[in-house]
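Left out: one protein chain. Kept in place: all the others.
First chain written, first letter: the chains are A and B, and each begins at residue 1.
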Amino acid sequence: MKKNIKVLIANRGEIALRVLRTCREMGIPSVAVYTDVDELALHVSYANEAVSLGERNSYLDIEKIIQAARQSGATAIHPGYGFLAENAEFAKAVEEAGLTFIGPRPETIALLGDKLASRQVASECGLPVLPGSSSPLPLELPLEMARQVSYPVLVKAAAGGGGRGIRLAMSAEELPEVIAAARQEALAAFGDDKVFLESMVQQARHIEVQILGDGCGNVLCLGERECSIQRRRQKLIEEAPAAGLPESIRTKLYEAAFRLGHQLNYRGLGTVEFLLDAQNEFHFIEVNPRIQVEHPVTEMVTGMDLVKEQLMVALGAPLRMLQDQVELRGAAIEARILAEDPAQDFLPSTGKISFLKEAGGPGIRIDSAVYQGMQVSADYDSLLAKIIAWGENRPAAIRRIRRALDEFQIGGLATDLEFLKQIINSTRFRAGNITTTYLEEFQPSDAQPESELERAVALAAALYANEHHERKFSAKTNALDFWQHTAWQEQMTGKC
Amino acid sequence: MTDDKSELQSLRQQACLGGGARRIEAQHAKGKATARERIEKLLDPGTFNEIGMFITHRASGFDLEKSHPYGDGVVTGWGKIDGRTVYVFAQDFTVIGGSVGEMHGRKIAHLMDLALENGAPLIGLNDSGGARIQEGVDALAGYGEIFYRNVQASGVIPQISVILGPCAGGAVYSPAITDFVFMVENTAHMFITGPDVVRAVTHEDISADDLGGAAVHSQRSGVAHFTAGDEDTLLANVRYFLSFLPSNNLTPTPELSLGDDPNRQTLELRGLIPIEPQQPYDILEVIRALVDGKEFLQVQSSYATNIVVGFARLNGRTVGVIANQPEVLAGVIDINASDKSARFIRFCDAFHIPLLTLVDTPGFMPGAEQENGGIIRHGAKMIYAYAEATVPKVALILRKAYGGAYIVMSSKHLGGDINFALPHAEIAVMGPEGAVNVVFRKEIESAGAPEQKRAQLAQLYREELASPLVAAARGYLDDILEPEECRARLITAFETLVSKRQAVPARKHGNIPL
Partner (left out) sequence: MSLYYVTIGKNEYRVDLNGAQTKVNGKPLEGRLHQLNGSGLHMLQCEKQTLELFLDSQEKDTLEILVGSRRVLAKVETLPQRLNHPRTEVNNSDLYSPMPGLIVSVTVSVGEHVEQGQTLVALESMKMQMQLRAACNGRVTHVAAQPGQQVEKNALLVRVDSES
């Protein structure tokens, strides 16, 4: 085990705080980095040291981050999720700088970053892969080829991932246009315009398996998560385990994930994503070579600290558990509280958090990096906080998260809190009958009928306004002085 | 009567029930409150002192002698609104239809005497079927006493009429004489002759609402100054309205601080008032920008909308505002606008309320309709009212001030104390286009390009003749103001005029054209 480890977290927000918390527990000195926007962020003061990066895009600046590590004497860098977490170049640069990259090997990241290559590897491991391209699409797609494809079909960016860089084509006529648009988007977003086709699964469930490898040939499977509640391919609510999943399927999913993990001699945390179709057939989609936003639900059902596992692997320790020691207990549900306004088509909302009261009590965990008085801007993603609830079973977890959502109060800007409550309360969610298209059909209702509660709120509003009103009415009037009195008398012609 | 407390109590309860539970229910069913309920809504809680509860009629004949309801159909007394004493009468429709008989009239007359003696506003809540026919000339006497006192009190104490039910025949003259009339929609009606008689005599079939409802009187006849959709709102409006007025003509208006800085710069006026003279704008926004807390209580907001009058505060003190509305009829002054402003000016003058005039008018409305209607007489009222008024008068010319309208709108010549104008004001006998056509007719006709010449001359006219500098050079304007400083300058002007003394010639009264 390496001694004298010092970890720099190349990230911000709740994940930075998450990693910092484990570092503190483990007694590992930590370094935070921050841009000008994040000067007053919680993760900056939580870490032992902090290094300023400058302008707001600096979380993506490989040079600056490595410089910050050198400057602070950090020996390892944790990339968090998003930003440079899946950037193979970054991983390589970190290692070339003599630092430890807390994550998979750069080659693995590069391989898994190419979604086409990932499909190839998965297929070679015997994982079911959706029908689609085996190579990037040529610049000119012949019409006969287009007609051979079954529609609707997805056009995906090879360098994409995490739900980004995906477009839908409904017909052969539409396909060239969609491909052109997808290429443009891919080039702008990922710097690589390679795209490929992939068959679309209707009524799909998004089910992913958490794996942990030590890079020395040992791989653990830490259970699955279901992330079917997505809005425009961004996850909103996740749970572990997947509701109502037949054991046989579960076993097959775990085996598939294992095979892939072993094949890659996987090092670090990884998530193998699958889509389950209406016939309960599963298909490989991609692997995310990093810690995920929704990792807490796995932590709740396994009782493990996944960040700790990442750090241990990075320190060169082999896995300390055997697969049969991994116990999955109960059910956990996570809901993401976002700074988005459902009433305005989920437009990002900004503002100062005027009031914050987080939920608490048994089985509730809040992962957030916001505080009352904090200024929320649109510079980075809109995640404000994650509410995670654990229960002995799914219904218990649902009751708990419903309670937590009722307790959670955040004011000063619009959030999706009400929307999340409506989803959790919906019949289909409670029945576990959800697919990735659920939210498309879901209508948030914003009309609230007049109720006793609302009347009381109206009364409170009026009482408050009355207190704060600037009117100072005085029934007493200033007496006229002698001059004025005479003036008035003069102006009354004769009648007194 | 015995010493027993309970006997008096039960008599009081009986009096309070008016015409009985059934009639009270009927009143409620129509969306109307009872007389006592209305008084309670109007006044500060627990401040009502009733007098005349046990007055009964002494008429006989036509079965009247069979019942002598206590109160005789009207509830009278005094109470407080926002801590200031007011005298109130509320006609009780549940008692003989709220009809006015000898004693009913006497009650109100006595109340009016008290109000006048003690210098407090008088508020009448009207809801009456009219004169009590059975009492004959005694009923008419009742009315007469009221009208006389309305006139005696006019200009001494503010008098407000609130019409909450029928008010027909001669009865309407009392509200007409009072200073302000409030009407509720749907249940209140005012007319000299009701629909039935109208139908019988002229065969014109018309509903009570179409003949004399709130819409008619607020939009067409100009009889009503304020309307509201329900009684509660209307009574709340009365309370709010009173906060601008003094209790009597020897007491200043109450001061109310709204926390608005008297030195606040009004930069927004630059954007609000377009420089191009043909572009309209809403004068209400200009008024709100200038006054305290953006609070402007408009009077007769649906009548003669080409002129705007109402109350506001400047640095805590009430001012009466008169302003042309460029958005309606280009802000011309016509018959109704003259009437509306003249009455308002005279009310303010009677109660020592200073006048703020905002000017942007192209003149008087031309046309046969106006001439036949007597615009000459009516326009003269406005001149008379302004010249007669001895209250502080401050005027601000925002844009146009042409011809007679320049003189009329509180100019220095009519006794304006302080007169301001904005830099782009145009003050002239007539507008540039019309003027150059008359004065430079030969030059334009003989020019190579007449249209260009006309435009050129119009521009010259604007700059040389109509510029506010000309009026300022003569002292007709005391200063030319930047839009930003208008509020501050108006406030300091009113502040210095607070001790204004002006002698008036001794006379019984002038002869205002009516």
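The rule is short, and it goes like this: a contact is a pair of C-beta atoms (placed from the backbone, for glycine too) under 8 Å apart; a residue touches a chain by one contact, two chains touch by 3 or more.
No experiment lies behind these values; they were computed from the predicted model shown.
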Item to check | Contacting the left-out chain in the complete assembly, out of A:96, A:177, A:281 or A:406 | outcome: A:406
Item to check | Identified contact with the non-displayed chain, of B:249, B:302 or B:492 | outcome: B:302
Checklist entry - Taking the entire complex into account, which one of B:30, B:199, B:294 or B:441 touches the absent chain? => result B:294
Item to check | Residues in subunit B touching the chain absent from view | outcome: 40-41, 44-46, 215, 218-219, 229, 232, 236-237, 239-240, 243, 277-280, 288, 293-298, 301-302, 326-332, 362-363, 365, 367, 369, 431, 433-434
Checklist entry - List the subunit A residues touching the unshown chain? => result 354-355, 372, 405-412, 414-415, 417-418, 421, 446-450, 453-469, 471, 473
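Keep in mind that, in the parts below, only the chains that are shown with their structure count from here on.
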Item to check | Separation of mean Cα positions, subunit B and subunit A [Å, integer] | outcome: 63
Next on the checklist: Going by the contact rule set out above, which residues of subunit A touch subunit B in the complex?
Outcome noted: 470-475, 477-478, 480-481, 483-484, 486-488, 490-494
Checklist entry - Hey, which residues of subunit B end up touching subunit A in the complex? => result 82-84, 243, 246, 249-259, 293, 352, 390, 498-509
